[in-house]
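Would you mind keeping the following structure in view while I ask a few things?
Of the protein chains in this complex, one is absent; all others appear in place.
Take a look at chain A:
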Amino acid sequence: MIQVHLWSSLRSLTGGQQVVEVEAATTGELLKELVRHHPRLQAPIDAGVSVAVDGRIIATGLSEPIPEGAEVYLMQRLRGG
């Protein structure tokens, strides 16, 4: 089970939870499972998110592995200049 830390303003979409748990082995599975358990997270995920796994920010890749016990944060998609 992976603990996923959300940014604070997503609490309104998860019944007040800022940390949710899902079963996932990759970043793609993680996003699917988040939506399955919390359908209202579809909107922010569609708008674009990054996933930080043990401090490494994964901007787009859906096949990045998530080790058991990894620290996982959902982040808004980054944009640069």
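Assume a residue touches a chain if its C-beta (ideal position, glycine included) is under 8 Å from a C-beta of that chain, and two chains touch if they have at least 3 such contacts; residues count from 1.
In this section, contacts and distances are computed from a predicted model.
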{"item": "The complex's invisible chain, by UniProt name, from \"Ion-translocating oxidoreductase complex subunit D\", \"Xanthine dehydrogenase molybdenum binding subunit apoprotein\", \"Hydrogenase\" or \"Branched-chain amino acid ABC transporter permease\"", "value": "\"Xanthine dehydrogenase molybdenum binding subunit apoprotein\""}
{"item": "Touching residues (missing chain, whole complex) on chain A", "value": "5, 7-9, 12-13, 40, 43-44, 47, 52, 54-61, 64, 71, 73, 75-76, 78-81"}
